[in-house]
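All protein chains but one are shown at their positions in the complex.
Then we have subunit A:
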Amino acid sequence: MKRFAYDFERPLVQLETKLDEMKRLESAEKEDIAADICYLEEQIQKLRMRTYSKLTTWQKVQLARHPDRPKMVDYIEAIFTDFIELHGDRAFKDDSSITGGFARLDDEKVMILGHQKGRNTKENIAWNFGMPNPEGYRKAIRIMRLADKFGLPLITFVDTPGAHPGIGAEERGQAVAIAESIMELSQLKVPVIVSVIGEGGSGGALAIGFGDRIIMLENSYYSVITPEGCASILWDGEVSAERAAEVLGLTADKLLELGLVDTIVKEPLGGAHHAPALVARNLKKEIVSALDELKAVGKESLADKRYEKLRSIGHYAEPIKTLTK
């Protein structure tokens, strides 16, 4: 089977393919090549370190978009049990680029909500590549309100290139749907835990993308605009998205440094798809520990604490004289 690989991964994949061939030969007992295999495995290990241990920002963006990267559906299966999916915005349609519903996190009853990217072309077409229309955000608002009403902590998963840009989306109020979803999140009286698992594309991500705790997978990104969009606006398309990604400060470590996210979950060399079960286990650990902390906060002060957290996102300068007003 031919594996998907970005340019920077290709030399490694070539070696790995070669190793597979040699192993097939050996198992057919055609040749005694155990020593060669051993040598090749060592080389592969070295190359893997070289390829993945110092990823550029752009390479991280690529890994965040990797087709084999675990998706919302994978995390639902790996982290939760007894998922009951809910559908529809009660106004226009069911937008499957956002999914959510009741689930159990160990013994804890919770509500989950997330962008749905597909694991293959068929799913991606059905789920619009995780790019919601207004009805997706209105479904999200319904799910948030249910969580609030029944006292269920809200666990969200962010993975979208952005909200869908289209004629119908504008006609049905893409802007206000996102705005209302953001406003709803700010008011919830239940704990809100966000996990950025792949792409955090702009307002379409933010609509379900802030809360009491924001966890990011190491190779996910969260950005005010896609690197492609930034490149075309700020440089008039004259530089690559690669360069734009560098200046946008969109990686997990940079956002942690800026105090905009709370925790980073490490990924294996090469990205989450190289050990999905391990990543899901570590992500679950962070979600559970965040939830334990937040349950200790009184129900009445959760929204206030969330507001204070938002209020502290500043990074501006102000001369003293205006402060005294």
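The definition used in the following text is that a contact is a pair of C-beta atoms (placed from the backbone, for glycine too) under 8 Å apart; a residue touches a chain by one contact, two chains touch by 3 or more; residues count from 1.
As a working rule, contacts and distances are computed from a predicted model.
One chain of the assembly is not displayed; among "ABC transporter permease subunit", "Sn-glycerol-3-phosphate import ATP-binding protein UgpC 3", "Transketolase" or "Acetyl-coenzyme A carboxylase carboxyl transferase subunit beta", its UniProt protein name is "Acetyl-coenzyme A carboxylase carboxyl transferase subunit beta". Note that of A:L12, A:A163, A:A241 or A:L302, the residue touching the chain absent from this view is A:A163. Of A:D7, A:D82, A:E171 or A:E300, it is A:E171 that touches the chain left out of the display.
With the whole complex as reference, residues 163, 165-167, 169-176, 178-180, 182-183, 185-187, 202-203, 206-207, 210, 222-225, 229-230, 232-236, 247-250, 255, 258, 260, 306-307, 310-311, 313-319, 321-322, 325 of subunit A touch the missing chain.
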